[in-house]
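A single protein chain has been omitted; all remaining protein chains appear in their positions.
And now, chain A:
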């Protein structure tokens, strides 16, 4: 399990619709905004890279000091972004794929408005379980 990991889902309008600190390290008060800053800035890179490949998993696209940003872009241009300090590429890929499935299930909910915040607690627990499993 990574000591620091921040997972965030960004809608196609660049609005974060789900955020979770899934690292094992103790949560620091200022970490939240630093992570947001890094991930937010990494969107610029994603914007460039997303159209250069047909793969959804973009691997590690950006880094800040020892923190790496890995991104997975869905077909609807929703971006699953993970900020992490571990080097477990396969695990991250599996994590993204499974979260993508969960996200699709959320989308299938007729009461969920695409692009709105994901508030499902079920989704949250599932994501955290996946993070424990793969990261």
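In this section, contacts are C-beta pairs under 8 Å (C-beta built on N, C-alpha and C of every residue); 3 or more make two chains touch, one makes a residue touch a chain; residues count from 1.
By definition in this document, contacts and distances are computed from a predicted model.
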| item | value |
| --- | --- |
| Protein name as given in UniProt for the chain not displayed, "Pre-rRNA-processing protein", "DNA repair protein RAD51 homolog 3", "Trafficking protein particle complex subunit 8" or "28S ribosomal protein S35, mitochondrial" | "Trafficking protein particle complex subunit 8" |
| Among A:3, A:33 or A:125, the residue in touch with the chain that has been omitted | A:33 |
| Hidden partner interface residues of chain A, rising order | 14-16, 29, 32-33, 35-38, 40-45 |
